[in-house]
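Before I ask anything, here is the structure I am working with.
Of the protein chains in this complex, one is absent; all others appear in place.
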Amino acid sequence: MYLVANIDIDICAATSCKLCTQFCPEANTIQYDTEAGKDRGLKYGSAYVAVDRCKGCAQCVWVCDNMAKHHAIKMEMIDQIGDAALTENISYLEKNTKVVLASPLRG
Amino acid sequence: MTTSYRVMPGPEHFLPPSAASMGIRLPDPGQGHIHGSIVPEEEALEEAARQFLSARVPTIFPGPLVLWAWNDKAAKKAKAIRHLYETIKECVDSSCQQAMLIPMPDYRPKYPKINPEIEINPNHPNLTIWHNKIDACMFVGVHCHQANLSLKIIRGGTSCYTIAMCAQAGHEDAMLSVRDATADKIIRLADWVKKLKGSVAPPAEHSA
Partner (left out) sequence: MSKERIKIAEELYDIMPAEYQDLVKRATYGNEQRGWKDIGNAKELIEEHSLCAGCPESMAFRYILASLPNPEDTVMVGSTGCTSLVFPHVAVHNIHSLFGNQNAVASGLKRALTVRFPDRHKDVVVLAGDGATVDIGLDMTLQAWFRQEKFTTICFDNELYANTGGQESGLMQKGFVAKMAPVGKTFEKVRLPEIARESGCHYIVNCTVSKPNLIEKVIKNAIYIAREIGPTYLQLYTPCILEIGKNSMEGLQEMRDSEKPTERFAYKEYVSEPAKELLAELAAKEKERKAEVKRQLASTTVTV
């Protein structure tokens, strides 16, 4: 198994800084969903990680811990994060993205 | 120049020679070739239709020149290709045959890998052919160099019958090739498929 970034929606949606999205070296990997967590009464949307594209560099963890100081991102084993975002389940809307979470372990 | 070499379904070996280097020449306008022998175009179209009808998984691989509507001609060809695919689907025996239409959207060595169920890549076309158990395929709208590369890899590592519907001078590395492809010519091939429906034996139940 290997490590991928995992974002805690509860912490992320409380502040919505989007810094990890900006500084992730991979394209279309940390995306933003303005509606995530709204049904749970959270204030903003949240970032999420397309785990199939994540190379596990942990730059986002550094950014969240040291620049944003939110500590919302942790590196976790892919088989222990439960349902996650995969590129094939992301749809691009007018000014937002939407994702259906699914198990990252296939086959 | 005469040659005894024939462009036959493989697997030939790891690095098959280019058919041109073995003395196979390209057809003139109005002609096609089957296994490297020059024949009239109509005969080549008929044989292509037979191959489609007798294959277990007859497949069309449209390339970027037809997938992208970059001019009216390309849009027309795309329409003709869809028509050909629908015709093949209609004319084969759905209990033992499955027609497929798989795109080759571009030529980049895709990182980290392609999904062989939905696309084919010219750098390793064998993956898609193995995965879907394709035994007859037609290339259309693929640039010459990438088509030759792919056709050779397919001949080297698979037993797939390759047909090249070429917009230029034809492909000697395919087992069957027609040159100067237009939308009309693709529709003519569809007509042949319709005409031969029922007269070609479907693939035997247990053959490879």
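Should a chain be cited, it is by its letter among A and B, assigned in written order, with residues numbered from 1 in that chain.
We adopt the following convention: a residue touches a chain if its C-beta (ideal position, glycine included) is under 8 Å from a C-beta of that chain, and two chains touch if they have at least 3 such contacts.
Keep in mind the model is a prediction, meaning the values are calculated, not measured.
J.: In terms of residues, what is the contact footprint of the unshown chain on subunit A?
T.: 18, 21-28, 30-32, 47, 53, 55-59, 61-63, 66, 87-88, 92-93, 95-97
J.: For review purposes, identify every residue of subunit B that touches the missing chain, sorted by number.
T.: 62, 66-70, 74-75, 78-79, 81-82, 101-103, 105, 108-109, 111-112, 115, 118-119
Here is the rule we use: only the chains that are shown with their structure count from here on.
J.: Express in whole angstrom the distance between the two chain centres, defined as the mean CA positions of subunit A and subunit B.
T.: Roughly 43 Å separates the two chain centres.
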